[in-house]
Structure formats: C-alpha cells, structure tokens
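With one protein chain removed, the remaining protein chains of the complex are shown where they sit.
Note that the chains are named A, B and C in the order they appear, and that numbering of residues resets to 1 at the start of each chain.
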Amino acid sequence: MSTSPAPLRTAVVGAGMMGADHVSRITKRISGAEVVAVVDPDTARAQAAAALAPGSQTFASFEEALAGVELDAVIIATPGFLHEPVILPALEKGLAILSEKPLSDTVESSLRIIEAEQKLDRPHIQVGFMRRFDAGYQQLRQLVESGEQGALLALHCAHRNPSTPPNYSESALITDSVIHEIDIVPFIVGEPIVSVEVKKPRRNSLAPEGLPEPQFVLLETASGTLAIVEINVNIQFGYQVTTDAVFESGVASIGRAETIQVAAAGQIGQSVTPSFKERFGAAYDVEIQRWVDAAHRGEIDGPSAWDGYLASVVADAGVLAQQSGRREPVTYALEKPAFYGGATAGTGAAASLATA
Amino acid sequence: MSTSPAPLRTAVVGAGMMGADHVSRITKRISGAEVVAVVDPDTARAQAAAALAPGSQTFASFEEALAGVELDAVIIATPGFLHEPVILPALEKGLAILSEKPLSDTVESSLRIIEAEQKLDRPHIQVGFMRRFDAGYQQLRQLVESGEQGALLALHCAHRNPSTPPNYSESALITDSVIHEIDIVPFIVGEPIVSVEVKKPRRNSLAPEGLPEPQFVLLETASGTLAIVEINVNIQFGYQVTTDAVFESGVASIGRAETIQVAAAGQIGQSVTPSFKERFGAAYDVEIQRWVDAAHRGEIDGPSAWDGYLASVVADAGVLAQQSGRREPVTYALEKPAFYGGATAGTGAAASLATA
Amino acid sequence: MSTSPAPLRTAVVGAGMMGADHVSRITKRISGAEVVAVVDPDTARAQAAAALAPGSQTFASFEEALAGVELDAVIIATPGFLHEPVILPALEKGLAILSEKPLSDTVESSLRIIEAEQKLDRPHIQVGFMRRFDAGYQQLRQLVESGEQGALLALHCAHRNPSTPPNYSESALITDSVIHEIDIVPFIVGEPIVSVEVKKPRRNSLAPEGLPEPQFVLLETASGTLAIVEINVNIQFGYQVTTDAVFESGVASIGRAETIQVAAAGQIGQSVTPSFKERFGAAYDVEIQRWVDAAHRGEIDGPSAWDGYLASVVADAGVLAQQSGRREPVTYALEKPAFYGGATAGTGAAASLATA
Partner (left out) sequence: MSTSPAPLRTAVVGAGMMGADHVSRITKRISGAEVVAVVDPDTARAQAAAALAPGSQTFASFEEALAGVELDAVIIATPGFLHEPVILPALEKGLAILSEKPLSDTVESSLRIIEAEQKLDRPHIQVGFMRRFDAGYQQLRQLVESGEQGALLALHCAHRNPSTPPNYSESALITDSVIHEIDIVPFIVGEPIVSVEVKKPRRNSLAPEGLPEPQFVLLETASGTLAIVEINVNIQFGYQVTTDAVFESGVASIGRAETIQVAAAGQIGQSVTPSFKERFGAAYDVEIQRWVDAAHRGEIDGPSAWDGYLASVVADAGVLAQQSGRREPVTYALEKPAFYGGATAGTGAAASLATA
C-alpha cells in the first residue's frame, strides 16, 4: 500500500575503516538507501563489511559488481589513486556517486573526471567533504553571510590528530589532512584560494622519523582573507579541529570541547574526541542522508566534482610550497563551467566561488 | 535482489507539533520504517502531517486506521488521557508501540495498560522518555556505573523553558515537565524514587497569572540520593536543561551551552537552544531508530510501560506534595513483574530498579 | 617631606594559618598599615608569624599587647569563642577592629558586642566576610540591583571543600562553613533571611565517621527568594564555591573554574583551586586594604557588627534545623539601630537590610 520510493541500491567500493563505516551507516541510520554490493579485492575484508548489511553481496572489483547486481549509486572509499577507475564507468552507467575526498590523486585525473561528467545531463558526483555538514561550520558560514560582524579577515584553524598511520608522508599533510581545510576555507569565505605558503616550526619529536611536522599552511583567498592552518598529526592527546574566525568587529570560535564536564582530582575537565569518527560522525550521517535524498530527486546536494578539482589544484600548490618555502600562487586552468553553476546551491557558499 | 527487511508500516496518532515531527523524522532520517497512516480528528492537521510522508493516508480515528491499512507499529503523540484507547487495541493487534510520555494520565490507567500488556508474550510498549538517548545523560549514567568518583550523593537539575502554552496548570509542572526528571533520575541513580517534596520560592511575575512558579521538586531515591529539580517554565531566555551530579569525590555537569561561540560588542556568547526540539533533536532520532531496529527483532529498546507506571506513581505524589507542602512518600502498588525483567536491558540502569 | 598618613599600627590576634596570612598580607601587600604586635599564647607560633613582619613584637595575650605597644587597630583571627574578650577592650580603646567571621560564637555574645559598640560615636567593628569583596559576588549584586533580568527568585549555591580538619562537627557545617552563605545571601538579595531548613542526602563515606554530610541548607529571604546551599566538605577534588542565580528572565553564574586550560591525554582541563586561600586571596587583599583605608578616615567599609549579629541568629536557627528536620523561622531580637544605618554603605546591599 505504501508508495515510498524504492531504496537506492548502493555499492560501497573499498571495505577499509571508512568503507565499512559507510556500510554500517547506510544500513542502520540512513533512510532511502541500502547496500547491495561491497567491493574489495581483499575478500575477507569485503565479507566482514558485507556482514553489516544483510542481503548484500561481495565482489573483488567494481566491474564484477556492475555485471553482477543492479546498482543506482556508488560510494567510493578507496585511496585517491583508485577513484578514477571507478568514477568513469559509474558515470557511464549514470549512477549517483559519492567519492570520498580527494576526488582523485592528481589534477590531471580530476580534469578527466569533470570532463567525463560534463557529457551527462547534470552533475552526478558529490565529493565527501563532510565538514560542510557539521553544525559548527554551517553556523560559521551563516555568520559570514549575515555580515553581522563585518567582513571576515582571517581564520585560525587547528587540525590535530593523536598519531599518524604507517607510511604517512610529508605531502600527505597537505593531500590527506589539510585537504579538508582546502575545501572548507573557500566554503566559509565564499571565494577561492589564490596562494599557499608553508611554515615549519620546531619538529615534534613524537612524530615518525623524517616527518617534519607540525606545519603551518597559510591559505589566502581572492579578497585577501588569510587562513592560518596548524596541521599537527602526532599530538597524542586526541583529535581536535577548531576554528577561530576573525571578523571586522568580532571573533567566532567553533570546535572547542563539548561533552560532559567532570571535576575530579584538582581538575575540571572535558573529554576530547579520540578520532574523526566521534568528532564528525553526525556530519557524515547528515552528508550521506542528504546525498541519498538528492539522488532520489536526480540531484547532488553537497560539494561537486568541480569543488574536488579546485581542492586538487590547491593541494598541488601546497605540496610545492612545502618544498620551496615560498608563497606559491594558485592558478586554475579553467573557468567554472555553467554545468556546475547550480550544483552546489544546497550548501550556499560554493555557489559563489569564481576562479581567480 | 535485496533481502533487507520490509520497512515497519507505522501509524502516527496525533498530528500536532510532536506527531508531525515524528512523521518527518521517520520519513527523512529513520531507516527501516515508513509512515503509512496519520491519525487525527482534525482533518487539516492530519493532511498537513501526512504531506510529509509520501504515500501515507489520513484517518480520523485509530479504529479507522486499523481497518483501512496494514500496520506493524504505532507512535502515539496525543495528550496523555487519550493514550489508553489507542494502546489497548494496538496491544491486541500485537503492534510495536511507542507512546510519548506520559504512559497515561492516571496511575489506574497505567495499571490497566501493564496488565493488558502482560497477556502478550513480551513487552510491546516503549515510552518516549527521550533523555535516556541523549549523549550527556548516557555519559552521566556511565560515570555512576563506573564508580570512578564514588557514590552519587545528590543532583542539581535545572529544567527551564522560555514560556508556557495556554492552559498550563500548576500540576502540569509535575505531570508534563518534571515527569522527565522523574524518569531520568532513577535512570541515572539506578534505583527508584521514594519521596517527593515541593518548595515554592518567590513567584516569577512573568508567569501567567495564578501559576506559582518556579518550584523546586526534591526527589529522594531509595539509598538517599537527593535530586533537587528547579522547574522554571517562563524564564524567557531560552530552553535549558542542565544537571550537576555530586559524587563522593567529584562533580559532573551536563547540558551547559555548546554551540558556536561569538565575541561581539563586549561579550563572548553562545546561543541557547530555543526549544526542546533543538536541545534533544538528536536524542529523538536515536530513540526512534533504536525502537525501529528493536521492533524488527521483536523487542523494545528503551523505557518500558513499567517505567511509565513508576513515573505516574511519582507524579501523583508530586502533585500531592505541591498541595501539602510536605515530604510525600512514594509507594508502588506492585513488585516489578518478571515480565519486565529484561525489557529495559538496553538502557542499563532501569534494569536494576526495584520497588521500595 | 612627605605628608602621607602614618601607617595604622596593627595587632594581629591569633597566629594560626589565617592570622599568619594576615601578618604577611599587611606587611607585603597592604598600603597604610603595619603589624606591630602578634598575639598568641603559643609563643613559637607567635614568633613564626612575627618573623613575617620586621619590627613587630610578640605577646602572649591581648592585654599584654595593649600594655606594651601603641595600637591603632586589631585583626582578630582566633576561634569565635575568643572574640569577645578581645573586642570589648579594643572597643574601649577605640581601635579599628577587623574580626574574622563569626563575630562571636553565640547570639548572646554578639548582642553584648553590638551593645558595647553603640556606646561609641560610630561603628568600629568590621566582620571578615571576605566574599563581599570578591569580583564575582559584586557583579552578581550589581546585576540584582540593576533589575536587568527581573527579580531574583532563587540561588543555587555550592560550597565544597576537599576535606575537613580534625574535630569538625555537624554544627560546624553551619557555623563555620555555611556562615559565609548566611552573610552573602542577604548581601546579594538585599533583604534578611527569614527561615532555615536542612535536608540530608546520602552520606559521603569519605567524610569522618559520624559527620552526616553533604547537607542542603535552604535559606529563605523576606520576599521568598530561596537559596539552596550545598555544603559539602569532604569532596576531595578541590575547593569550589559556585553560585547560579535564577532571575525572572535569565540566569547568572559565578565561580566556575577559570585558569589556564590544558588539553592533554584525552582531556581538556582546568585546575581547581585547592583551598580558600587561592580562591579568595584577592578578595582578602581588597577587604583588608579597604578596611585600612576606611580606618584612616574613621569609618568601616564592609559588613558591620550588626551583620555579624544577623548571621549568628541565622546560624542558631540553622543548627536547630539540622536537629529538627523542619523549616525553622528566624526571628531577630532587635530592630536595626540607627547607629548601624550608614555603616555598611560601602558595600551597597547590606544598607537596605531590615529585620523581618
């Protein structure tokens, strides 16, 4: 008797921590989608994730999944260099696509992706910059838009992790970690990044040998707003992402600790979230639910492949700036196509992004 | 191809603010359920709520809904005196039942409900005390269970609303508002309330004429833990629910404001939530999702009808205490039936509740 | 060539922790006074304190000090039952007197003191309720006076100590500890206390055997404002004194922890002050400096002996309430004499105190 739409038949590609988390999320908390395929060449890992979604099947490759099961949508949670080989055939099939960040691992690959997408009638790819769905960032963006405190002049961003996984390299500071600020700063400010510079203070002796961190990444936007990003990924005490935004007549802060407060043993303390999963879990839920709802309407509702391309250009400049020690300008190869004009309307800020 | 279970076909009875909110919640954010019927004698209100759930139908009474559509579950969001006439036939049909607080409006009615429920094979009714699903209260309960700070000796609870709806009476302070603390205090402490006393300080001149508030309601549990509840429902500035828990060697606080912090015009400020919907929205989502998931397993996962009965006995004593000015003992007519022994295991504390 | 007034020649009576602290304070931080005599029957203790004030002498009794050195002022830091024997001869000599709280140990003794004082031309006694000089309490009093948030309806006061000294008795909860709230509540509200009631929750097993604490002391003022005081003196974690003041349209809080904030090991924490000396050190400095300055002008500038008398009457009722379990009315034997009318003008609120 019910006429509610059939759930989005979804493949999750990549069954690591993030992919398994998405399988669980869609199965337990998201309305309007179901996981029908889990793709991973590591069979054991694929089966472990699929066990979270009753009725789902496992496949060793995305091609096999396409051949073996009817799909409406795909979530890509593999390392960045494996995104393009999934995105291109998914675009050909017209699937709704949620690509975890980054869109791809090189600017060239990002360009190929947005070129392929523009052969379709409308944007199909949403990039998984989940911070745009966090209540704090949204309130901050609203404060900028309101103009209540005047123009936004500067941002202090701190991005702190307790420790890094094995094989985490200096460039990963930019491409894996600061990539979130590279996306969210233009979202907050409402204009693109035009230069990147990197400062390296005293090294943390608790970081893996050879990793020169923390670093300060200075992101400048078109009108001169300066974001100073502390990237600090072996600070032990917890996962903490904070922003202090400096306006002409005031300051706004988000992300400082907020849970139960306990006074004990000479201290009043609050817990710090141990990882990004606790800190941004609610943002992931909102992101995925809005992506599913938009897919049912034939839309995306979040950062587009164009935003993914912009981020990859800035990340490239950032890696260069790590090496040069200089302020590196950011130059975008393309004007924003009309195709992407309305794609990000749902998140507000990005709609007004123009190339420098 | 998917074998995920069919969604729970759910009727929402009562299409006021709370009922419409549940229709929207189930349709947009909850996985595994769909609203197929909206019941309200006010046709316009029913249709407005049903418009939020594509494919749902409207009915003027629960009987008509039972006759006209296949149901697996019902959410009851009417005033308390209208709960029993929905619950009893729903029990006969074996539906999963989520009754908003209170379970019913009188102790007698509550007793009839738990008597009827016990004719079934297992508990079917969950009562909508959503605070049990709030992260702060859960952390506080865990801290009590851990014993880290010693025994819990006292609680300062503040329950503040900006203003009251028309016709809100003195007894509603207990039965509509403090009812939440009447449920959550035993949940936190892990034992039942054994006495109630009410203190009336200077009246708020901004309260409706004739309403003597704020009041302080002193709830004493079996081992002597004292909860002092400030109920204060015309305090203008916002909706605020806080708890300071006093242990033998420390103090824990929850509910103090936590959103974006803005420094402007000589002040550093944080917004206060304007109503319970913003403050406890996430708790409602968790509550309903867990109820849906449990219904698929043939269980409940939250406060049971027995907990609803306990609350109604304490509320009765509270209304008496408002009038007498004395400490009123709380006496439960029944020992906890074995039938309810495992019903609330999911929420921990209530499982250990015993009558005084 | 300078004509600045000669320093106030001051005796400090009682060379325990508090007395020695005053010797150090006057010598190091206070302008316009010097310690010339330290009085204590325990010679070693007297000499240790006198060593902090170059040029001071030690005496075994106040009589000997009066005979042996020229005095302008006396600070009394002995136990309460020893105050009257110092105050009466000091009044005869016309000295400026700062009596640590309480003014005396019994209502009768307090009455004798205010009787003796009224034979002089003006008040000479100031009572050491230092909280009146704390920035937080002063801001709270100003908020009450401003009327910005409407009338003050209720106060939640927490008074927490890490542990108690030997021989601390149940009545000391009132006479040594809550005595501070007994003074500061009328200061904040601007009217006298008219009843006292005591509630005893579950006992802290870390308190000395036989001491039934924490307790909740309910202080009601003339217009019905209700202060609920948690007195809790073996809570281990630190010294904490907080007040949440409930107005008709808002809430104000003072005393929550405020020092360096450290994020470490999964926690963001602030230190709690270990004792009253750290928490109220600045208030003591202000109190003593204002008392010295006023003495040079022939005035007092803080709570008077009349305020000390009022506190002793309330404390008597509080001790009775501990035993009776009932709400005990507070009845003052006297109308406030004109003699005390202007004495406390400097601190604002107390000026408007009238007997019930």
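The rule we apply is simple: contacts are C-beta pairs under 8 Å (C-beta built on N, C-alpha and C of every residue); 3 or more make two chains touch, one makes a residue touch a chain.
Note that the structure is predicted; figures quoted are calculated from it, not measured.
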Of the chains on display, those the missing one touches are A, B, C
If I consider the whole complex, including the chain that's not displayed, which of A:Ala154, A:Ala265 or A:Ala282 touches that chain?
A:Ala154
Which of A:Asp72, A:Glu100, A:Glu230 or A:Asp285 touches the chain that is not shown?
A:Glu230
Chain C, residues in touch with the chain not shown (by the definition above):
1-5, 7, 9, 26-31, 34, 36, 53-57, 69-70, 135-136, 139-140, 143, 148-149, 249-254, 256, 258-265, 282, 289, 293
Residue ranges of chain B at the interface with the undisplayed chain
236-238, 240, 256-257, 263-272, 274
By the contact definition given up top, give the residues of chain A that touch the hidden chain.
150-154, 156, 158, 160, 199-206, 214, 216, 218, 220, 223-226, 228, 230, 232, 235-237, 240, 244, 246-251
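Operating definition for what follows: only the chains that are shown with their structure count from here on.
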Whole-Å gap separating chain A and chain B, where each centre is the average of the chain's CA atoms:
37
Cα-centroid distance, chain B relative to chain C, in whole angstrom:
45
Taking each chain's centre as the mean of its CA atoms, chain A sits from chain C at a distance in Å of 58
Chain A: positions in contact with at least two other chains:
256, 263-265
